[in-house]
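A single protein chain has been omitted from the complex, and every remaining protein chain is retained in its original position.
So that you can tell them apart, the chains are marked A, B and C in the order they are listed, and the count of residues begins at 1 in each.
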Amino acid sequence: MAGRKRKYPQKLLVELYRNLYMIRVFETRCIKLYRQGLIRGYFHPYLGEEAIAVGVCAALRPKDRIASTHRGHGHCIARGADIKLMAAEIMGRETGYCGGRGGSMHIADMSLGNLGANGIVGANMPLALGSALGSWVRGTNEVTVAFTSDGGVMNGTFCETLNLAGALGVPLIVVIENNQYAVSTTVEETTRETELYKRGIGLGVESHRIDGNNVLEVYDYAKDAHKKCVQGKGPVLLEAVTYRHGGHHVNDPGLYMPKDRLEDYKKKDPCLLGRKFLAEIGAVTAQKIDEIERKVEQQMEEAVEYAVNSPQPSVEEFLDDVRCYS
Amino acid sequence: MAGRKRKYPQKLLVELYRNLYMIRVFETRCIKLYRQGLIRGYFHPYLGEEAIAVGVCAALRPKDRIASTHRGHGHCIARGADIKLMAAEIMGRETGYCGGRGGSMHIADMSLGNLGANGIVGANMPLALGSALGSWVRGTNEVTVAFTSDGGVMNGTFCETLNLAGALGVPLIVVIENNQYAVSTTVEETTRETELYKRGIGLGVESHRIDGNNVLEVYDYAKDAHKKCVQGKGPVLLEAVTYRHGGHHVNDPGLYMPKDRLEDYKKKDPCLLGRKFLAEIGAVTAQKIDEIERKVEQQMEEAVEYAVNSPQPSVEEFLDDVRCYS
Amino acid sequence: MSETAREHPAVQKASSGNPRSIMYREALREALLEEMRRDASVFLLGEGIARRGGSYKVTEGLLNEFGPKRVIDTPLAEATFTGAGVGAALTGMRPVVEILFIDFSMLILDQIANQAAKLQFMTNKQCSVPMVLRTQGGAGNGLAAQHSQSLEAIFYHIPGLHLAMPATPYDAKGLMKSAIRSDFPVVFIEHKLLYMTEGEVPEEEYLIPFGEASIKRPGNDLTLVAWSNMLPRSLKAAESLAEEGIDIEVVDPRTLVPLDKKTIVDSVRKTQHLVIVQEAVRRGGVASDIASYVHEEAFDYLDAPIEIVAGLNTPIPYNLSLEKACIPQEVDIIEAVRRALARTV
Partner (left out) sequence: MSETAREHPAVQKASSGNPRSIMYREALREALLEEMRRDASVFLLGEGIARRGGSYKVTEGLLNEFGPKRVIDTPLAEATFTGAGVGAALTGMRPVVEILFIDFSMLILDQIANQAAKLQFMTNKQCSVPMVLRTQGGAGNGLAAQHSQSLEAIFYHIPGLHLAMPATPYDAKGLMKSAIRSDFPVVFIEHKLLYMTEGEVPEEEYLIPFGEASIKRPGNDLTLVAWSNMLPRSLKAAESLAEEGIDIEVVDPRTLVPLDKKTIVDSVRKTQHLVIVQEAVRRGGVASDIASYVHEEAFDYLDAPIEIVAGLNTPIPYNLSLEKACIPQEVDIIEAVRRALARTV
């Protein structure tokens, strides 16, 4: 892709940066809320990986779909979710995306084609395949993106999904978010071939390894992959290499992550890069960018206020609701 | 491997051919018994694929182990099983390998390191991995062979197993018996990359595609793979290409198999080839070979007689036996 | 159970024009065919279902009519093609996924129990999962431990699934049509010994709602609850006992989830005796659960302990006489009935 000339309209660059920054702010603010006891359960921040969700989702059309992971807030926001409803959900409120039933690991917004986060690593792959398969059966051409992870790749569903997608030629993009760790276990410990995209090649599927911190590189590859899928030339596999800015979840200090490695990755922080692209390619002034950032921060505060002031779900209604399962 | 000079002692060639022919005779005779109503349940003949089991097992030491498939008679015989006990088992007799509890799909002989056939396609892979893992943990160097199939490769356990074996470096040889069909479904229909060994490459594992009808080629590759495993350089993946001589099981006429294709493969019938090697490389006379064949046929008749005259299992003893599961 | 009515249109009893007898497998095929014609979002996924028409011929000829996009032969990747069914269902399709043997469903439980069953709930009803998992269970052919199990209890225990186990061609067809139209994920368990059995099935379209038991034989002395292949066996036992003047009511729940407790409890209140027959192993089976409801709701009506006739707690052996010893036979049912009635005195 080096040397390729793609035009990036200012509008796109603004959108990309706004989303990068929104994820950054959302996660940072929610971690604070977690520490204050307002959020419970598992919470896996997307900090440091923002460019992947943002770059990929920018390449999609409204009718396309995504299937997300346990680390799903970034995908959600990049797909256009309402952060009010997200915040309310992870605080377990009635007004949240899932009425407080789902929490962080299960946020979905079917109206935006976001089939939801998933608490079972690897399980979203078949779901995404099915979504793409439905398009293929109907002859419509919605493209589905399955986000997965270096850990998810180790699960049998990865090969099964990519293989079947390849056999049928369904419009599926699989994006590996290779942040180099499954909790504290490194990729090196769990496979002999650490370039994970090569598994796609073994299955005859077009596969690339890309810089997951560079939102424009991600966008470029996703755009191409999307085009191929629309043309019936799918699936495509993208391995986006990145690094977490912290531990596995909010309660993991990540002491096993070498400090210098983290420092290196922070130098190519996806938000920093995104801001740089906006300034240099988009020719947006620092002042304008600051304005964008303030706006995002303000939206976040509104979301927090909304969520904090939202009611708890009613136990009676809940009991009524679940009677259908008896 | 072309041009390689390996010496094949006459003794080895005799052993190989004896086993090839034994499988041929066993399956052919048992199909007859099936038609006569003496055998029930599923029966998947190994006819046409004999060279794989025979070539691989000839490369093993007594202390090595194998994990077999639903199409397991060939592996069993090649590993040195007593065909009397095999025949008795598939007739459901008390004297059979599993006391009539197992049948064709579950014959095992732990004393020979044969961990058994398996009715769940793909499920023997993790079992074989565990067997190799045990050797690795203990620091002994028994090698384990996992036989699998073109269908089995499609299951997630294939990639998971090969990947974990690779990560740890355990002494495991995976042998794909690619007979080009899963029942009536072709490999082409179910994957975009029909050269199945490439999946191993994607996982960083040494992988080869070989002629599954040529017992010497199979033996050569298995011998090399075995050596690597003993040296701690495993795992190794071998894809042995072959073709069934009939339908999927005894009741499948295999009408979907193109006649000319089958004819072509019958021209390189593993038994024919084995006989040729014995005559040409081993310098054994046609008369001697005929003698070997007669001996095998006689053993088979003895096995049938043994099985037919064996008692049915006692229901009372059975009921006593299974009380431990209550 | 009022949701049932919402999900499943009421029975449209066939105006029995000319009754005809067809096989269970043909009844299932008709159901698939009719629903696929009616609704383009219905499609089939499974091993050997297209070109080969299925191991039991249930999908025979469907490839010809509907083409390879609606009748799809899959690789042996059960977890993933099942999950693909779930994903397709989430996004507007009505897939019917076939797992050849219920034994292999052990490979797909994450997609069924953690995904299909829970997605509607976890998303607070943003979506539903209108898929059918067709599978086949039971012993009786010498297929041994990994091809003979009766595993309905596992699905029965997972909230969010519906569960049908028809015993007759009539029920098979009517329930399959309802299953395909249901917005719940439905586990639909056929029995390998039933495919070739025959029964009357009207030409006219009909549906059978979930959650409605069927009284297959009315009677007054004892209630016999049985489903799937234990139904014909129980009916035979009832006939044998009728010759001695014992008048048995045979109730087939047909769907285990939702379960028509009312019909069962009403019957027991009338007969005051209950025998439940299940092919699955005794420990932790559905029979125990049904017994627990009846015990609760008809405690004062029961004249004798509820008898459960069930499979032995063991894997199924290959040898046919051993296999037989593991599964309830007519004689076992008759003995249980006698035991239950003997206590009365």
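The rule is short, and it goes like this: contacts are C-beta pairs under 8 Å (C-beta built on N, C-alpha and C of every residue); 3 or more make two chains touch, one makes a residue touch a chain.
Here the structure is a predicted model, which means the values were calculated and not measured.
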Note = Absent chain's touching partners (shown only) are A, B, C
Remark   = From A:G48, A:G113, A:G134 or A:G156, the answer for touching the chain not displayed is A:G156
Key: Options B:E27, B:E50 or B:E160, residue touching the unrepresented chain   = B:E160
Remark   = Which of C:A145, C:A167, C:A213 or C:L341 touches the missing chain? It is C:A145
Request  = Provide the residue numbers of subunit C that touch the chain removed from this figure.
outcome  = 79, 103-104, 106-107, 109-110, 112-114, 117-118, 121-122, 144-146, 151, 153-154, 156-157, 159-160, 257, 280-281, 283-289, 291-292, 295-296, 299, 304-306, 308, 312-315, 317
Task = For subunit A, enumerate the residues touching the unshown chain of the complex.
result = 40-42, 92-93, 98, 100-103, 105-106, 118-122, 151-152, 154-156, 182-185, 189-191, 256, 312-313, 315, 318-319, 322, 325-326
Message = Even though one chain is hidden, which residues of subunit B still touch it in the full complex?
response = 65, 67, 97-99, 101-102, 106, 108-111, 115-116, 118-120, 123, 125-134, 136-139, 156-157, 160-161, 163-164, 167-168, 322-326
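Here, only the chains that are shown with their structure count from here on.
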Key: Inter-centroid spacing, subunit C versus subunit B (mean Cα positions, whole Å)   = 38
Residues of subunit C whose C-beta touches two or more other chains = 74-75, 77, 79-80
Query = Counting only residues that touch at least 2 other chains, which ones in subunit A make the list?
reply = 156-157, 160, 163-164, 167
